[in-house]
Structures are given as structure tokens and as C-alpha cells.
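I have placed the structure first, in the form of C-alpha cells, so that the comments after it can refer back to it.
What follows is an incomplete set of chains from the complex, kept in their original frame.
Letters A and B mark the chains as written, and numbering starts fresh at 1 in each.
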């Protein structure tokens, strides 16, 4: 049962090599390799285009309008982590700006995923600190109520456990369970192996209909061509 | 009556010259020339800024979570077409990525308009293949249920018939019926003819109030100035 007022200091992080490898494949491929699961909802968007990061999750549970726990989370960050911030109820406030980003970067964080708002986006862009958020808002927050750090959370519709592998890019964010990260990386590698070949064929004008042998199943399903 | 499981191979496309001309005027001007009609809803956004395309519609009707018909549609694409993908009910899944884009480009497609999600947006941007969509999502789709290709569809609130002229740019997407494309291009040309003149006057400080002779109708309507 989710608890408030708790900070777990020792978490089991997904293996670094697997996390790095997942980052090379990107969100779409990783989520396919997981059986089309593990995605956060598409309202989560990067504050600037082009970033792709992978890392291990430090989770934080926040209350609406209150970012106190972000400072508590900062201390738990290790090199290669991505902070994943969930909310106890929906809020658009700007929980994070350039000062916290400076602190997170100094601790080794590779990015932030937050199911709420973020501010100072111009400065964050210039600093090259990528954030995926629900919205951009200048609205400041108070520091009054305890949440938790490194507990299981639901962020933007996806379950995230501390230490899980997070991959985020222009297509969104995917969560790979820590214990399955290596297996998923293998599945993703297999999936990518023949992509180059497929791309070359399609570029040459071969149709997916033929390459994937879809004509027969389509006909069986009853597809009719009319002139 | 809209039918499922049907592919129409022969469609009457809007005349190429008219379609090209409409593309030069852009969405706002074309929609004005149509009497302020024919626009898709403003939730449809380009995946990168700056693109403007015009082309003839190859339509496809898709089920939620199922992109099978996109492969069927690919075969019907001719040089200068824009694929317009409608849904039988709302869905945010990523129906289209870099492999399908490679195929569409090889067939001569100039872009995609889809009332759902798209993925691999970084790759699509690098390829220069413009897509207007409801959202970006890495979520993959199955290939299990028949839709249709080249039937009349409603896409993002606009009726689209196969062969209609489509113009899309940073302002959105407009649909010009194939048979009226030339007439609309003429109306758009007339509308643009004196825009340069107007712009020059406004830049020189002339007010719209005077240029459009609005002072009298405003006074008649009862407008009062207070110091």
C-alpha cells in the first residue's frame, strides 16, 4: 500500500548497460519490445524537440500545489537517474524550474518526467536539461505537506517503480521494469535487426502488402477492390 | 452509405494545376475563398513547423488501435497525393512511423493527415515528410480488422472525398472539393490580389477602420467613444 512521508534510500536500479541500450532504440521500439505496454499517456510532451534520454527512475509523489518533496528527491539522485514525479491529484502548477534543474544536474540526473507543469523552460532548454511534462506553467508551489520518495507511483497512466528503466524521446515515455530491462533490450535489438532491410525495400517501392504478405489475409477477411 | 472492407482504385482527382495553385495561397486564404468552410478542427497540428503542402486525397477509414488499412492505402497512392486517415472512433495510438513514411514517400505521397496519433516524429522530421495529427504517441497498433480506402470520410470534423484537394500548413488543413478546386483557386487568387496593397497601407499606419470604411457602420451599430 502506497505510503506518505517515506523516503526509500536504497533502491535496486536497472542494470546500466541495459538502460543505455534501451536508450539507443528509443521509445517506440522499446514499447513494442514490451508487447506494446509500459507507455505513459500522450499528453506528456518534451519541453524542446530532439532530446532522447534513458535512465533509472527515482520516483516522487507530490501533492497538488506543493513541491516540497522535489528537494527531498534531489538527495536521492545518483548519476544516470531520471526523476519521475507523480501527483496525488491533477495539477498544472510549475513544480520545477532552473534552480532545481541546476541541483538535479549537479547530482547526475539525466532528465525529469512530471505529470504536472514546469517553468523556466527557456532556461532549461539552454541548459540542455530535458523535461517531459503535462504542461508549462509559471505557477509557483508551496512547501507544506509530505509526499514520498522512491515508492511505487502511477505517472501519466503508467506504473513506475523506483529503479525502473525510463526511456523518453519525442515520441513519449516508456517504463521498463528494472528486472526485465536486459530481456527487453534483447527483444528490442531483435526487432531493430531487420529494420534497415525493410526500410530499403520500402524505399525501393516494395509495398508492405507484399513484404508482410498481407494480401491473402486481407482477401480472407473479405476485402473487395472496386474500379 | 459508408461501407467497410472496400478499396476504390479509380478515383477522380482534383486537377493538378489547381491543387498546386491552392498550395501557393495557403490554408487561411483557401478557406476564406470557400466561404469560410472546409477546415478541419484546430486540434490537428503539424509535427514540425514550416511545412506547406497541397495534394489530392487518398482517404482511409481506420478502426481504433488498428492500422492494417494504412498498408492497403499505400498501394493506392499516386504522385502528388496526400493520405487522409479518419477513425471510426477516437483513438490516440501511433498509426504511422518512419517505415510507412518511407513507403508512402516512395509512392509519391506529399504528406499525411491523420485524426489520431503518429510516432517516430524525429525521423519523420529529418526525412521531411510532413504529418498533421491529433497527437504524437509511440503506441503501436494491430492489423486485424478491415476498414476501407477511398470512400468518403469525416476527418477531424471535415468531410473528405477521395480526390479532393487538400492544403495543409502551420494554420491547419482545408479540404477543397475536387470538382470545385479550379473555381476556388480563382477566388483565392482574387482575394490575394490586393493583399500586398492593403499590407503596405497598414504598414504605413493607415487604420483598418479607414481602409475598410468601418467608422460609419460602427457608429450606426451604436459604438460610443469615452474619454
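Convention: a residue touches a chain if its C-beta (ideal position, glycine included) is under 8 Å from a C-beta of that chain, and two chains touch if they have at least 3 such contacts.
Predicted model only: the values in this text are computed from it and were never measured.
Participant: Report the copy count for the entire assembly; 2 chains are displayed in place.
Facilitator: Total copies of the sequence across the whole complex: 6.
In this text, only the chains that are shown with their structure count from here on.
Participant: Which integer distance in Å separates the CA centroid of chain A from that of chain B?
Facilitator: Here chain A and chain B have centroids separated by 31 Å.
Participant: Which stretch or stretches of chain B touch chain A in the complex?
Facilitator: Contacts found on chain B: 5-10, 48, 68, 71-72, 74-75, 92, 94, 97-100, 102-103, 105-107, 117, 119-122, 125, 135-140, 143, 145-146.
Participant: Report the residues of chain A in contact with chain B in the complex, numbered from low to high.
Facilitator: It comes out as residues 27-28, 31-32, 36, 39, 42-43, 45, 49-50, 52, 169-172, 174, 195, 198-199, 202-205, 207-209, 212, 214, 218, 221-227.
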